[in-house]
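In this view, the complex is presented without one of its protein chains, the others remaining in place.
We just call them A and B in the order they show up, numbering each chain from 1.
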Amino acid sequence: MHDFLNGLVVLLNYVIIPATTYGSQLALGALGVTLVYGILRFSNFAHGDTMAFGTMVTILFTWLFQSWGISLGPLPTALLAMPIGIVVTALFLLGTDRLVYRFYRKQKAAPVILVIVSMGVMFIMNGLVRFIIGTGEQNFDDGTRVIINPFAFKDATGLDQGLALRTTQVITVVTAVVVVAALFWFLNRTRSGKSMRAFSDNEDLALLSGINPERVVTITWILVAILTTVAGVLYGLDKSFKPFTYFQLLLPIFASAVVGGLGNPLGAIGGGFLVAYSEVAVTYAFKLVLKYWLPAGLQPSGLVQLMGTDYKYAVSFAILIIVLLFKPTGLFKGKSV
Amino acid sequence: MPFLIGEAMTGGYGAADILHDCTIAVEKGEIAVIVGPNGAGKSTAMKAVFGMLKLRKGRVVLDGTDITDLSPQDRVAKGMAFVPQTQNIFTSMTVEENLEMGAFLRRDDIRTTMEQIYHLFPILRDKRRQAAGELSGGQRQQVAVGRALMTQPKLLMLDEPTAGVSPIVMDELFDRIIEVARTGISILMVEQNARQALEIADKGYVLVQGANRYTDTGEALLANPEVRKSFLGG
Partner (left out) sequence: MNSTMKNVSLFVGVTILFGIAGFLQSWNVALDMLVVGLISAVTALGVNMQWGYAGLFNVGVMGFSALGGLAMVLVATPLRPAAWAAGGWLIPIGLAIGAAAIALAIAIWNRMPKGRTRGVVVVAVLIAGFVLYRAVFDPAVSAVEAINPSSGGNIGGLGLAWVLQHLGLSQETALELSVWAAWPVGGAIAAGAAWLVAKTALGLRSDYLAIATLGIAEIIITVLKNEDWLDRGVKNVIGLPRPWPVPLEVNLQQSHAFLALCQSWGLNPVTFSSITVKLGYVAIFLVILALVLTLAELALKSPWGRMMRAIRDNEDASEAMGKDVKRRHLQVFVLGAAVIGVAGAMMTTYSGQFVPTTYQPLRWTFLIWVMVIVGGSGNNWGAVLGGLLIWFLWVEVEPLGDMLMHLITDPMPSAWPLKAHLLNSTQHMRLMTMGLILLLVLRFSPRGLIPEK
């Protein structure tokens, strides 16, 4: 029993807690990708950079608040700055839509043209973020670091392994749940939300019903600003902020959205967790867990690691390809525009 | 002047005209049916009335107002409703949400209208929480008609509402359409099942190559031996 619990604590520390946190971040990111795909009908390559942009604005205001001596006590100040980050990002996205995307929407340009256009936006946002905050790593978490201290846990339970739970991990999961719940409430219960779903489902019929496409697009970009900024800030609090890392998040986020079924919000969440758990589980060395769980004679000599941690992108990618080959509309049935 | 008239319409999608001086009209509360062989321009005539086609000549007048230059969306606001032949429902949304979306432009209480539609199509009440895409073909058509009726239109346009449904469902659907007309809504529809459609029609239009060939009451067209021989299979 003692061994089982020790093994469980190790598993929690290195697989379940990190994967759940990461999964929440990916799910929020994938929701944004899926919304853009469902409404504007293209894969937005600027998504990772939008996350970086929202996070950067939040960090700048966090620093400002810190210099004024404002804080949230045990919670990170970034949570206070996040709404400002969202507003600025929303304005930026709406401006981009007005200046760039709307022209192609009016022309009914092919999705692939919009993808290339989003590459241009990606360049600009990427440059802007690097220009303003630099390429370096930024840590901006100033709240209480831990909720469960591993040493205190060991003392209290008498186990060999200490459970570690950081504040940012709890904040990530709680915030993600709140945001996702609010988003689903919006999409399923409000007139505007339903009109978005209708537009995504059948654009022509939505127009026949008098739904204003420009209004739907505006709401979509605002939701994308919320989702990307929240996802980016949570990722940055949990790990750290670095523009290039955010750019690279594009791949697991796309994988999550596609695996779940592009255009399907529920699928984005499922996909996010599937990708996160697979990435962590495939690249984790299970030696320590198995040491506790297997009888003395069967204990492994190797690390019991399927792949090196650097190959985590390969995992998201492999899932992506397998799903696309066997179920092209995704596990949760997305749309194929 | 009829309630709606598409008068001497000439036009097409590209350079070549599909419609040639074609006239379609409906009186208030009546049913008008457009029939004709494949490729006669039946759906095109309907689309022209709804503004989905640019006219080179002719005009469309609804209730005394010239609407020739209005977009389809603006025509919806003027009291026209259109049920496309395919992709005429929101498949991922529930039946009730489909009806709500039909009433998107309305700001007043839509519950009475919804009740009327559930009364007209009782099966939809039972399935109102189900995704519309999961319903059978006939039920989907009911959702499509219901969605269009939610705007409380004065004119309902149906593009081949019975395409791909069984004969029993077709009869049922025609009965409902008569009921709708009795509430004072004018109906304009394109039909492949010419004989059955003309049976319920107040007015029938037989189009050939984008032009009016025969125009008469449904009854008279059914009795006309020429029409029977050429278009109703004897």
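What we mean here is this: a contact is a pair of C-beta atoms (placed from the backbone, for glycine too) under 8 Å apart; a residue touches a chain by one contact, two chains touch by 3 or more.
Just so you know, these numbers come straight off a predicted model, no measurement behind them.
**Q** Of the chains you can see, which ones touch the chain that is left out?
**A** A
**Q** Out of A:A81, A:M122, A:L163 or A:L288, which residue would touch the omitted chain in the full complex?
**A** Within the whole complex, the residue contacting the unshown chain is A:M122.
**Q** Any idea which of A:V258, A:A276 or A:V289 touches the chain not displayed?
**A** Answer from the full complex: A:V258 touches the omitted chain.
**Q** Taking the full complex into account, find the residue in A:I148, A:I222 or A:L324 that is in contact with the omitted chain.
**A** Hidden-chain contact among the options goes to A:L324.
**Q** In the full complex, which bits of chain A touch the chain not displayed? Write them out.
**A** Per the touch rule, chain A residues meeting the hidden chain are 42-43, 45, 100, 103, 111-113, 115-117, 119-128, 130-132, 134-135, 244, 247-248, 250-251, 254-255, 258, 306, 308, 310-311, 313-314, 316-317, 320-321, 324-325, 328, 336.
Everything below uses one rule, namely that only the chains that are shown with their structure count from here on.
**Q** What is the distance, in whole Å, between the centres of chain A and chain B, each centre taken as the mean of its C-alpha atoms?
**A** Inter-chain centre distance comes to 46 Å.
**Q** Under the stated contact criterion, what part of chain B meets chain A in this complex?
**A** Contact set of chain B toward chain A: 72-73, 76-77, 82, 84, 87-93, 97, 100-102, 104-105, 147, 151.
**Q** Please output the residues of chain A touching chain B within their complex, sorted ascending.
**A** Interface residues on chain A, with respect to chain B: 191, 194-195, 197-198, 201-202, 204-211.
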